[in-house]
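Report on one structure; see the data block that follows.
Of the protein chains in this complex, all but one are displayed in their positions.
On to chain A.
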Amino acid sequence: MIITGAEAIIESLKNENVDVVFGYPGGSVLTLYDALYQAKFRHILTKHEQGAVHAADGYARATGKVGVVIATSGPGATNLVTGIATAYMDSIPLVAITGQVSVPLIGRDSFQEADIRGITTPITKHNYLVKKVEDLPGALKEAFYIARTGRPGPVVVDIAKDVFAASFDYQYPEEVKLRGYRPVFEGDSSILDKVLAEMRLAQKPLIFVGGGVNLSDSSKELKELIDLSGFPVISTLMGLGCLANDHPQFLGMVGMHGTYAANMATTECDLLIGIGVRFDDRVTGLLSEFAAKAKIIHFDIDPAEINKNVIANLRVVGDMRWSLPALNQEVRNVSDELKGQVRTWLEKVRNWYKEKPLTYVQNSDSVMPQAVVEKVSQLTQGDAVIVTDVGQHQMWVAQFYGFKNPRSLLTSGGLGTMGYGLPAALGAQCGLPDRPVILFVGDGGFMMNCQELAAAAEFNFPVKVLILNNQCLGMVAQWQRMFYGGRYSQTSLKGSATDFVKLAEAMGVAGLRVSKPEELEKTLQEALAIPGPVVVDIRIPEVLDVFPMVPAGACLDQMMLGGIEE
């Protein structure tokens, strides 16, 4: 089939079962956009390339499919950088197609030229610069394969402008041949006997789950392991939802803003089984004291995660879709024995969980953000797709929503990208048109990509945008209050306070406001009932802290409990 490079991209996208792309046109991708136009390919035009890449990321997290984003050369491509880094840190499968200046102009500081391959090398799983049209189908085939297999991640395919226009005989490769890329699916199963032996020896075991369980869609197998073993469970931020919050062995989130029970159990346990976790510093606190009494077993698909931060006594390298069912088969035979042996420990840690639950100061004059999250959870039966931005509200959502389903919390956990939330929510809604998608966002992060409200209006994505508006950069202010003598350097937003209701209306989105606690439920119900997108400006107190809190670099058992009764 003789077609152009641009048409070949459309064909390749169809071959990869891509039915929607997010993007923004420009000079170097004109030919590609012409082909999209002629093919009537579904394209979501955001208002900024950063919005497009976060939307593709939200789409990928919500659906498990590869998100695709297109941008032009130079500034178009560099505007993707934050979104690509966000996806990389959380192992999200993305393919970013960027235009590059024509081959004869490359390397001459041409108009809108940027070395996006060089720029994105540290933040991609792999990247390509395509200078010959014949290389295009192979590069795209590999890009999708690399993005979605093994530990997922973003791949950039940078394509010179003249490649889009060049004609050639198109054939999509049947298979990928990469000498240097062979992701492990099935690992060494003999290690599972040793894992089982450690499980049988342990008096105080703890299962520690992370984003890898969500990414590999292994929550069913995880639940089986948990039910069979009777072991208590803690989760990272990225692991929330892979086990229902109301599971009788669940102790909540661990780490800087984790529960008392999760942090104490980690400190006291004698066996820690990490499943799809990467021992991030927000989880471990002081590394040398992290789970210092425990042997550590680490399940991960990426061998480079083993011994990166925490030294593992046993490693199970492979896909969770292999390792968890294989382990469950062995655990099944000793299920009663394991349950019996951990009964006292489970009782102890669950008592911690019940005796020192997450709480907050009730205040009848003000709308408390934690109460908003609880109310939304109640109104949606914990069943919505929840998207957050970054900061205090992100932690309150993690603590109080009570996630029940995998892939139901979409949040920038690794990079901590403010401005992620709104465009990611649009992408999630695009991928899951029939599910309620609710965004919690701070007033700071909302302003970072608020232009995408106009895209929400255009495509009628019925996202509910709940702004927890404290008129300051809450998390930064909390640190200033705790560690910088209350000197609020550049964290007050009062001087620039925006009327978010009017802003929403100006962009064609309904706007509501909640200022008093008695207005909360009614207004949330009203918002949920509106068929299109809605912004709800929820006024919350300025001075509130997220508790519990382990100061950066401290041991996990040194929590400031704040609102929790000691």
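The working rule: a residue touches a chain if its C-beta (ideal position, glycine included) is under 8 Å from a C-beta of that chain, and two chains touch if they have at least 3 such contacts; residues count from 1.
Please note the rule applied: contacts and distances are computed from a predicted model.
Its record in UniProt calls the unshown chain "Acetolactate synthase small subunit", which is the match among "ABC transporter ATP-binding protein", "Heme exporter protein C", "Sulfate adenylyltransferase subunit 2" or "Acetolactate synthase small subunit". One of A:44, A:291 or A:306 touches the chain omitted from the figure, and that residue is A:306. The chain omitted from view is touched by exactly one of A:108, A:179 or A:494, namely A:179. For chain A, the residues in touch with the chain missing from this view are 117-118, 121-122, 125-126, 129, 146, 178-181, 302-304, 306-308, 311.
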